[in-house]
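All protein chains but one are shown in place.
Here is chain A:
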Amino acid sequence: MVGVVGLEIHAQIQSTSKLFSGSHVRFLAPPNSLVSHFDASLPGTLPVLNRRCVEAAVLTGLALNCTINKKSLFDRKHYFYADMPAGYQITQQRVPIAVDGILVYSHFEGRKRNQVVTKSVKIKQIQLEQDSGKSLHDDERSQTLIDLNRAGVGLMELVMEPEMCCGEEAAAAVRELQLILQALGTCQANMAEGQLRVDANVSVHRPGEPLGVRTEVKNINSVRHLAKAIDYEIQRQMEVLQSGGTVLNETRAFDSKSGFMPEPNLPPLFVYESEASVPGGVDPAQAVVIDRLSTQLPELPSVKRTRLVETHGILQEHSFTLVVFQEMWKAPEKKVGQIVKEQDLWMINDKEELQKICQRVVDSHPEEVQIIRRGNKKVLNKLMGEVQRETKGRTDPVKVRAILEKMVS
């Protein structure tokens, strides 16, 4: 049995104002201080599309090799929840702005974890939609507090096809996406701050057989956590099936009833191939033109890495690190810590954690441990390699060796 993973990613668009209103987009502002009449759903207010958000979606679509739909439509998705004041979300259900893209990503494999394997995952579509507000449940006082600052902020929802097999692939794909979005400037992609939200659809099956029941993994706030949660869920499902049970999905029932309706207050969204294709009645300065945006595309991370390798002879695995330095250089206000955190590159220094990891490796290699005890110390290197593989090289070899030696003796 193998795992099947598909990702649904919500990326908050980096823009000054919200998708359909002029209120500002800011993280950590006083509650309900960035709420316009429209955001609060006061009757009589109407949505007005933010051009910057459309451009961000087109740029992202181009960077992911998507087909940009010259005409796309807006819809209302209805559901009652306190953080959605209008009782519906404006989204693009029928015809989204971009479809059929590809995300190419790499991850490390091999004994020395220095073999770069390139994979790709198809992007089904990218759609523009509104973010919801935030609710805080105060169980002590039996009340819920609502902050609408985030209500109406523009999101790009990226739907990936279920072509990944495990947490590691999903994590690698997300990391690459973060780099791309940051390079484009369309999203800051910080998971901890909620700028990038990833939901994973996980199922298991035997190759050749139909796909299994999907469950959702949600509320993840780091790439590492994502990988772990996905792998845990795959493991759980496999155990359920192997013991003769069935996998249940509890969240899907909610979706099937909610009604969709075209958004009557927004005419179809048109973007144009080139200046020449902008029709007479439209002001070219107002129009979103794909050619014009293409010229604004920066060098994407994968291209940069290839260039570093080919032109400068850098080892491929090092090109990943250098791209991080590039990030630092490009966005000096970002502290190294932030980038390292976003890219999940921190060295593991926590003693307990190191112990745990080493213990796991030792427990899962009883034969090797025996060989070492019998005198062949070289085999310790293999165990060290395992630790490095598990932690993706984020450990100090000296410390690891010391711990392993102690455990094995």
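Throughout what follows, a contact is a pair of C-beta atoms (placed from the backbone, for glycine too) under 8 Å apart; a residue touches a chain by one contact, two chains touch by 3 or more; residues count from 1.
Convention: contacts and distances are computed from a predicted model.
Novice: With one chain of the assembly withheld, which option in "Glutamyl-tRNA(Gln) amidotransferase subunit A, mitochondrial", "Protein transport protein SEC23", "Regulator of G-protein signaling 9-binding protein" or "GPI-anchor transamidase" matches that chain's UniProt protein name?
Specialist: "Glutamyl-tRNA(Gln) amidotransferase subunit A, mitochondrial"
Novice: Which one, A:16, A:67 or A:144, makes contact with the chain that was left out?
Specialist: The missing chain is touched by A:144.
Novice: Check each of A:87, A:284 or A:397 against the chain that is not shown and name the one that touches it.
Specialist: A:87
Novice: Can you name the residues of chain A that touch the chain not displayed here?
Specialist: 37, 40-49, 76, 78, 80, 82, 85-88, 144, 146, 256-257, 259-261, 264-267
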